[in-house]
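Missing here: one protein chain of the complex. Every other protein chain is in place.
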Amino acid sequence: MRDELKNRKLFLYIPFVIVLFIIPLGGEYVTYLTGLALVFGIAALSLNVLLGYTGLLSFGHALFFGCGAYSAGLLVKHFNITSLEILLPVSIVSSIALAVLVGLICVRHTRIYFTMLTIAISQLFYALAHKLRPITGGDDGIRIYSVHIFGHEVGSITEFYYYIVVTFFISLFCLRIILRSPFGLTLQAIRDSELRARFAGVSIMSYRLAAFTISGLFAGIAGAMYALYLGQISPDDVLSVLRSGEFVAMTLLGGYTSFIGPIVGSFLFTYLKAIISSAALYWYLAFGILIVSIVIFVPTGLMGEIEKRWRIG
Amino acid sequence: MEVLRTESLKKYFGEVHAVDGVSISVGDGEIISVVGPNGSGKTTLVNLISGGLKPDSGKVLFDGRDITNLTAHKRVKIGIGRSFQIPAIYENLTTLDSVLVSIFSHEGISHIFYRTKDRFDKAREEAIKLLETLNIPIKLVSELPHGQRKLLDVAMALSLKPKLILLDEPTAGISLEERDEVMQTIVGFIEEQNIAAVIVEHDMEVVGEYSDRIVVMHEGEVLKEGGKEILDDEEVRRILIGD
Partner (left out) sequence: MIPQIINGLIFASILFLVATGLTIIWGILRVVNFAHGSFYLMGVFIAYSITRLSTDPALHLAAPFIAGAITGIVGIAFERGLLKNVYGRGELFELLLTYGMIFVFMDVFRILWGSMPISDPTITFKLGVIPLGGPVVPLYNIYLIVIAAVLAALLWFLLIKTKVGMIIRATSFDTEVTSAFGVNVNWVYALTFFLGCFLAGFAGGLMLPITGAWIGLDVDMLILALVVLVVGGMGSIKGALVASLLIGLVRSFGISMFPAIELAIVYLIMVVVLIVKPSGLFGGVEVEG
């Protein structure tokens, strides 16, 4: 999380923003994919608040992604509310609440126990979403048939794509501020030496809980936007441990030691997956080999490697 | 003005009487060295004072206040800092950031989740100054040689502006040539800021040169206390040299 490269990075941000805005010129499929990459990017960023910055691996992040998705979905299904300006805030609030609750349980533990707990709790909710058919629609999930924003109906995927772009940059901006702050630095201190942080006067549990909450909050935002974007959610799609694993994979791929690593990973992953799956090749095999290769050869991910080179050169 | 006082501190680990009724006191700005053979209870004593361990009996008083039941991080907040035998440092941060964490904590702004320019700049300046004073370069912690890692450990404690600092073998692992320089830097800073110190040490030269008072421990108890002259005491020499 080094800041010396700030100016160089600005040069990359501007073209990135421009490209994002003109993506729809590439057609609906490319737009759809990029929207997905952006949404997953927010989720992966949120995961990295815990992994890269606080040193905790969550393998159950689909819990919050799904929380955001289902909060929106339940409002649509049971109350016919389709306004983004209501759905998004509600998703945010519910994600915060859930994150605090789950966080209180989880942050007392570290390392493998923390990871196992996140799996257990997310699986619990996954199972509940499956079983509580009358509420959640069970296996079939919920269909979100339309989205409105301040009265105006969102007419196309392309239009909603732009809302995603805006949400993405707001989230990015917020997380950047948070992680570059004294709070963000203190989190990293806790990650590197809980002992030293404690003896520097830091209350370890409170900071972990705060990180957990921030992480869950943004994952929830991603989930809500995802639900509205796709128009259809189901437990296997938004709450499964496989979905959680994908977030981990993206973060790993792009690099967990870098702020933008997860975003890079999300884009790479989403496009790669689309290309490989559509070529009727073996996506899982490729995915597995990718993970194994990264872990063995490039554990700090793409951005980790790049940043290493920039420091040397 | 008494900064620290322990009253009959006892800590047993099963059969082992690690600390067996230790009562010491440290005055304002005083530098105490605690010496003794391995297993005499020095590090346990430091842990009891810093809050890393809870005593089985006895009290710890800081500035007249009973802090025996206060948690470690709260003790830091009231002005006790410490360094560790094996440096507890932030492997992935820079030396500057490492000190910043302590400064933020001291200023009470660790929890602020946005950066305010003036506060941050002020903290940064302070950190740079401290690192300069202690001759620690600004680089990644992982690139520091051993001697400087120990120094950084001490620096992070010092930047908390404590009233009392506990140093656990600050020169262990540092080469003989560097030892003098390191100790001079640390003690110079401590004396200038009028910080009281409890230094656990093995190196008798260091102890002799910098301490206002020396406490000799043996098998969990205080054997003798006094100035430099007790290093020449026959019993003390037997205990220490037969180490």
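Per-chain numbering from 1; labels A and B assigned in written order.
Going forward, a contact is a pair of C-beta atoms (placed from the backbone, for glycine too) under 8 Å apart; a residue touches a chain by one contact, two chains touch by 3 or more.
Note that the structure is a prediction, hence the values are computed from the model and not measured.
The undisplayed chain touches these shown chains across the complete complex, A. Note that of A:Val30, A:Ile135, A:Ile149 or A:Val241, the residue touching the chain absent from this view is A:Val241.
Interface note for the absent chain: among A:Leu36, A:Leu74, A:Ile121 or A:Leu172, the touching residue is A:Ile121.
In the complete assembly, the contact with the undisplayed chain comes from A:Pro299, out of A:Gly27, A:Pro89, A:Gly155 or A:Pro299. Of the residues in subunit A, those that touch the hidden partner chain are 57, 105, 108-109, 111-113, 115-117, 119-121, 123-124, 127-128, 131, 241-242, 245, 248, 252, 282-285, 287-292, 294-296, 299.
The criterion applied here is as follows: only the chains that are shown with their structure count from here on.
Chain geometry summary: the mean Cα position of subunit A and that of subunit B are 42 Å apart. Subunit B contributes residues 50, 72-73, 76-77, 81-82, 84, 88-94, 97-98, 100-102, 104-106, 109-115, 120, 153, 156-157, 160 to its touches with subunit A in the complex.
Taken in their complex, subunit A has these residues touching subunit B: 2, 177-178, 180-186, 188-189, 191-193, 195-204, 206-207, 210, 257.
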